[in-house]
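Only one protein chain is missing from this complex, and each of the others stays in its spot.
Let's turn to subunit A:
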Amino acid sequence: MKAQNGKAGVLREADAGTTRAASSPPWERLVAALGVVLIVAMIGSMVYFALTHERSVPAITIETEPPRPAGQSHVVRFRAVNGTGTTAAALHIRGELRQGDTVVETSEATLDYLPGDSERFGGLFFRHDPARYELRVFPVGYNEP
């Protein structure tokens, strides 16, 4: 192996350009080519994201599922969807059980991160049965990461 390298080294000095390409085994060149493809694809995608991405504010919509009993309380599972490309960190979500104008019970949950154009799930616990009240679930605030 070493002798081979030594010999190749001499050849390379004579004819650098062409011998270099031929010096690596074909498998290695194949994997290297895969590496080139991968990094070009990653850089290309990131450039695309950078150019299409506009820094705005996150727009979050929340959909709730029907309440389910959970131990001594009830849980309302929700899906938070970020419709923009802007990430919301420490997204605070509040749920209220209302009867007319009075708030019977509130519950809160925090999503660590809700990336742009993504969805995350969570749940809110209520001691009262949410099915018997008007349920409102809405985002309260977030951090910019």
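Just so it is clear, contacts are C-beta pairs under 8 Å (C-beta built on N, C-alpha and C of every residue); 3 or more make two chains touch, one makes a residue touch a chain; residues count from 1.
To be clear about the criterion, contacts and distances are computed from a predicted model.
Trainee: Just to verify: the chain that's not displayed, which of "Guanylate cyclase", "General L-amino acid transport system permease protein", "Integral membrane protein (TIGR02587 family)" or "Transketolase family protein" does UniProt list as its protein name?
Mentor: "Integral membrane protein (TIGR02587 family)"
Trainee: Please give every residue of subunit A in contact with the chain that is not shown.
Mentor: Within subunit A, the residues touching the omitted chain are 1-2, 5, 8-9, 12, 16, 19-21, 23-25, 27-29, 31-36, 38-39, 42-43, 45-47, 49-50, 53, 85, 87, 89, 112-113, 115-119, 145.
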